[in-house]
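The complex appears here minus one protein chain, its other protein chains still in place.
And now, chain A:
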Amino acid sequence: MTEHEHREKSGGPSSTESWFRSDAPAERWLLSGYSRDSRERTILLELVVRVLFPTVIVFSLYLLFAGHSRSGGGFSGGLVAGQAFVLRYLAGGRLDDSSTFSMRPPVLIGVGLTIAVLMGFLPVLFGGLVLESGTFAFTAPLLGKIKIASNLFLDVGVYLLIIGVVLDLLRTLGSGVEADIAASGEERR
């Protein structure tokens, strides 16, 4: 690090620098910016999680939207997304310190539930019945015909709620138990 700084000061942005460091991570290594104690740390897992996390999240979104016509749905999508966070926790630990995902799990659960319930009542405003669903189809350029069913939003609520539940699990049984172990270890010392 110091060597690099030194070189930066003296030589400026040279061609060798870009050659050496072109693929070095410019931001924090894991999204939470926290890494485990060196005795518990596995770089391999961290690297895998770094690559895998966005992919898994995208896959979960695919499941959410695909649920209408193929396997998937809000519940399994939410579980997949939740397990992306589980992976991140296993690699980096201390999910609650994460600055990238600042919404607290209970809030996320509440938001999910609120969306689901509001979506249920929305048809009443248009003279429909509670939880009735409608379909809107339109043609978008490049994408072709797109069909959106209003009950998709109920699934979005379920999706968010499930992510919240998993995050809550990680917060209490994951980081919570970890902090407990740390505290009791301190006690013994």
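Rule of thumb we're sticking to: a contact is a pair of C-beta atoms (placed from the backbone, for glycine too) under 8 Å apart; a residue touches a chain by one contact, two chains touch by 3 or more; residues count from 1.
We take it that contacts and distances are computed from a predicted model.
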item: Chain excluded from display, named as in UniProt, from "Multicomponent Na+:H+ antiporter subunit A", "Biopolymer transporter ExbD", "GntR family transcriptional regulator" or "Cytochrome C oxidase subunit IV family protein"; value: "Multicomponent Na+:H+ antiporter subunit A"
item: Absent chain, residues of chain A that touch it; value: 67-76, 79-80, 82-83, 86, 90, 105-106, 109-110, 112-113, 116-117, 120-121, 124, 129-131, 133, 135, 147, 149, 151-152, 154-155, 157-158, 161-162, 164-166, 168-174, 176-181, 183, 186-187
